[in-house]
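Shown here: the complex without one of its protein chains, the others still in place.
Letters A, B, C and D name the chains as they come in the text, with residue numbers starting at 1 for each one.
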Amino acid sequence: AGTAGSKAESVVKIAVAGPLTGDNSEYGIGFKNAVELMVEEWNERGGVLGKTIQVVVYDDKNSGEEAAAIAEKIVGDSDIVGVIGHFASGVSMVASPTYQENKMIEISPTASHPDYSSEGDYIFRNNSVISAEAEIGLDIAINNLGRTNIGILSIKTDWGSSTAGITKDLILANDKLNLVAQEEIIEGSDDYSAAVTKFVNAGADVIIVAGMYNTLAPFAKQYKQVNPDIALVGFSNAYSYQLIELGGEAVEGVTFPISFFSGSTDPEIQSYVQRYIEKYGSAPSALTSQAYDSAGILLQAIENAGTTDREKIKEELYRINYKGVTGDTFFNAIGDAQKTYVRATVKNGAFVKVE
Amino acid sequence: MKNILSQMLLPQFHKFYIAAIILTLIFLPLLGLSQYVLRIMIMIGIYAMLAMGLNMLTGYTGQVSLGHAAFYAIGAYVSALLATTLQLNFFIAMLAGVVVAAISSLLLALTTLRLTGTYLSIATLGYGEIIRMILLNWEPVTNGPLGVRNIPRPSFLGYELTLANNGIYYLMLVLLGIISLLCYLIINSKIGRAFIAIKEDELAAQFMGIKTTGYKVLAFVISASIAGAAGSFYAHMIRYIDPNTFTFDTSILMLSIVILGGMGTFRGMYVGAAILIAFPEALRFLAAYRFVVYGLILVLMMRFRPQGLLGWRSSNPYRLSKQVSEMLAQEGNREITLKPFEGKEEAVKG
Amino acid sequence: MAFLEVKSISKHFGGLMAVDQVSFKIEKGEIISIIGPNGAGKTTIFNMLTGVYSIDAGEIDFEGKPIHNRSPQEVVSSGISRTFQNIRLFSNMRVIENVLVGTHIDTHYSFLDVLLRTKKYKKYEAENTVKAVEILRSIGLGDRIHDYADSLSYGAQRKLEIARAIATNAKVLLLDEPAAGMNPQESEELLQFIRTLRDGGYTIILIEHDMSVVMNISDRIYVIDHGKKIAEGLPDEVANNPRVIAAYLGGEKKYAENS
Amino acid sequence: MIVQQIFNGLALGMSYALIAVGYSLVFGILRLINFSHGSVYAFGAHMVLMFVSMNLGLIPAIFLSILLTGLLGMLIDKTALQPLRKKKSIPIAGLITTIGISYIIQNMLMILFGSERKPFPALFDKGMINILSVQISSTQVFMMVVSILLLAIMTFVINKTKIGLAMRALSQNVKAAHLMGINVNFVVIFTFFLGGASAAIAGTLISGYYQIVYPTMGFVAGLKAFSAAVLGGIGVLHGAVIGGLIVGVSESLAAAFLGGTYRDAVSFIVLIIVLVLKPDGLFGKKGIMKV
Partner (left out) sequence: MLKIHNLNTHYGNIHALKGIDLAVNQGEIVSLIGSNGAGKSTTLLTIAGLLKPTAGSITFKGREISNQPPHEIVKMGISLSPEGREVFPGLSVSENLTLGAFIMKDKAKIKTAFERVYELFPRLKERRNQVAGTLSGGEQQMLAIARALMAEPQLLMLDEPSLGLAPNIVAMIFELIQSINQQGTTIMLIEQNANMAMNVSHRTYVLETGKISLQGDSKELIKNQEVKRAYLGVV
């Protein structure tokens, strides 16, 4: 399998795989929207290699069992050149051996498991690398917010735990900083009062929150009821208009590292945000934008390779330096995206860049 | 028409049907089915095993477990961890998974001995969640949310079984066959009768001399062992596991298969698993409405067959073994005088 | 030493003395009846005999050994089996399976025998099945063995309960109102059947309100009222005991009509 | 800090209690574990949100939602469960039906509202009250008052009214209930109405407290609430409330002293310990077993 190039078809297919149903469907739908938008743009420009690009969407419900089946379905279709997906690392990693064995390119915009991209040379990730982001997060706490009594709150997922672990090590290595408390939470509850009480009692003045918007916003709300002066640091995957919608005043002043900034003056980004809002009625989040770029990267690699032969495309991916809405992206030897970050904060109900 | 149908359901035809189905299953992969279909067949097989196990506990013994994913998880984790860290062979790792699942179910059953009905169900639900939390929190051993990766494929005499060479599929068939056979042997014995008696009327069962707690514990252990075996097979088939696979939803899916298929039947487990696993795949064209319709199907199936799809009372006569029939025939219709039991050797006096 | 001896047992529920120092004994091969008004404590006595309730005071000896405060299983295995006032069959099992469950206690094969289908397994299964069929035939259910228990009529269900109790290898049968819900014709058949059981060597304790049964079959009768024994003796004695007539039988001896 | 954590736990427990009452009610009457209750609860919260977005004002929105969710409860019974009763099916068949219904409701909510977390208007937010260095929010107090009120009303209905007597009769013996002249289907539908309405009240209060709604909000909370109902002795309404509080406090203390990832495990361990000690829950009556 895998030599789709020999076919004289006039379409090139890209698969999107992610949760379109179930608890995490907001993210999967974001994937689908983003990829379709990117593909639409390419098709308007005449497709890739003169062929029309077609998006095929697979719902995995964020379940490993379904992902495994879908992966078989995807590799069974020789017109598909690559997969954008899956959402959770655990789900991606169930599917990736199948992709790897069948030489199918997988670019996950969200997988964050440290070992994900080492599943094989066809397996890529276009998500921020935890250690880089953790470092910036901490730097924000110290230098942008000027706090030193740090608390860490993290969700118990591969990403949250890894981020918290790295942040913790960085704090411990720095004499000037105090790690006053570290709390982990399991997704599923909206009650953070126990953690808040602990942070308050430990005398934290800044909390680094390794969670998505749906953790950060309610946590901020509950915290600020008790201590309005607390400073909060987030991460790029919490960067979503929903953070502000949900957090309201409580998320004012929350600061995070980002690679995608919707308020950027860059015309490319402006036009992307505009188009996205026009088409789907809401502003794209960081994760959605990573999916958008993932599709762009894949298509660019096809064009660079000049063929739909997946092996050639894969090699192009290792050479690519893609200028997208989430910054300049290139992959290292194991397939992790390297990104550059800026910082943003919430001010008056909007994201603004921190200089 | 109806006559032909009932003719076809006669016991003498059963063997023929079973043989035909087994043969079809064996030759199926040779028809060039896609790996996608094969994978789904394998998932059906795994859930049929799980249902078969849960059926022993819930379908026959009447103890509703809402936390069976725990044993599935234990089988998967123990086997996966042993295979990845100690490089144990699949079959040995699986055995270990089964044993640990059995021991853990024994502990659960012994602590919850006095619980009945919904209270027992909730205790099992709690147990399922506790096990999942352990998987998530006991990071040095389970790797926490990072899960276990690179789980080796099963290999048999140095021959690696993969999806592509149909090895995994046949392994599934063999396992399912063994589990079905075990269940069949157990159910058709005094143990099975004790199980059913407990479900029907626990107190009356005690008056028949059945040590009901012992048998309930046994049912727990048998069903947990089977779940453990299925978990181990799943882990080596899918090759990456994390705590998210073994949630309450998984327990509910198993239970749904048992009930929808028909509690206390064998055929119901296969059919139930086939339907509930295949439907979500078959309904993909519905996109976002996929699980709305899935829910609707559950509701409708229960509405029209509340006793389960295949849960009907057999109208066939009870099967007397040849030996028994002969003994009875010899006896003819001779008058029988019942006499109380006086110990085996002693002659009975009037 | 009697075969089964109940020595001054008591049971109270809250403030209610349901059974108050009741004693009686029964010899092997006897049929005795316990009668008394509704709520006198008869079923409670059975419940204490069979380990449903613990006893508050007293002693129960069977074949010289104490058996009170044992679990139902232990009581059954010592040879005492019962039927229930409110029928408790395994309704979704077949008639023969109900009786096979009764043979459970006398089926001595192991889990391994089950899995390997050893000779031992086959022998026990065959013997017990034959035994079950024999019991059912003798009680008149020989042609219903394939039916499900709940499809039987009330009278037949009562018979099946007795058959199931016999199958446990009981020596003593405790029958709680076996004739309830039977018409005179059927009670008469039941009476005959109980007689043949006695002739076969069974010991039987009967609770029954149908005097045509009680008076015709009992070797001795004990009368309980408000938890206390108020009379005992031969059927005739009891039937003419003024206390019994006042508390239980009512004005006339109606039973005589049918005998 | 312990005192504060206990208070945190009580507030959390109140939210479980609010949901638990609905579980307990339906179970108490029908011996049915109503797995759809969690999604009915989410439905109630979403309806408030929808009516608010239609500019109906918060209070009318809440009342409309309570009504509509109550009707949803009735609809569930009428279309899906009543046919099962008619066929005298085994109780567990109803369990699968309610699971199916919960799939339908949850996924419909996702399609209509999206799976994301949405903001919910704060209810009765008058800031924090500080008593002896323990911080209690006015919303928490409000929530407790409403829960106790709800419990009192439900208890009154069940124990002191005619329909309540009918409900209790029904839970004991359906056949006899018919023979007493009780309109069984009406009483069951009414029970489902109460269950739905109580779910909507719970949904509104809890969403108002956390200021969040999303379609799967009833899943974990529902599971805990259901356990709480069982812990208290399922079918006993005040048991459900006490059970909720116990689960909430044990969670909170577990989070405080062991860490947030142990809270679920600990609350379930407490559940199992309570059940092992009291197999019928704290206030559950032993099943009447007369041989």
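In this section, a residue touches a chain if its C-beta (ideal position, glycine included) is under 8 Å from a C-beta of that chain, and two chains touch if they have at least 3 such contacts.
What you are looking at is a predicted structure, and each value in this text was computed from that prediction instead of being measured.
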Chains in view touching the one left out: C, D
Full-complex contact with the absent chain, from C:Glu5, C:Glu30, C:Glu161 or C:Glu177: C:Glu177
Absent-chain contact - pick from C:Ile31, C:Ala156, C:Leu206 or C:Val238: C:Ala156
For chain C, the residues touching the chain missing from this view: 13, 36-40, 42-43, 85-86, 151, 153-156, 177, 180-188, 209, 211-212, 247-251, 254-255, 257-258
Positions on chain D contacted by the hidden chain, ascending: 162, 165-166, 168-169, 171-173, 175-185, 285, 288-290
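Rule of thumb we're sticking to: only the chains that are shown with their structure count from here on.
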Between chain B and chain A, distance of the C-alpha-averaged centres to the nearest whole Å: 40
Distance from chain D to chain A - Cα centre to Cα centre, in angstrom: 36
Numbers and ranges of chain C residues touching at least 2 other chains: 52, 84, 88
Multi-partner residues of chain A (at least 2 other chains): 21-22, 25, 156, 186
For the chain A and chain D complex, residues of the former touching the latter: 21-26, 29, 156, 183-186, 188-191, 193-195, 197-198, 201, 213-214, 217-218, 221-222, 225-226, 242, 245-246, 248
Residue ranges of chain C in contact with chain D within the complex: 43, 47, 52, 84-86, 88
Residues of chain D defined as touching chain B within the complex: 27, 33, 35, 80, 83-84, 87, 89-90, 92-97, 99-104, 106-108, 110-111, 223, 226-227, 230, 234, 261-262, 264-265, 268-269, 271-272, 275-276, 279-281, 284, 289, 291
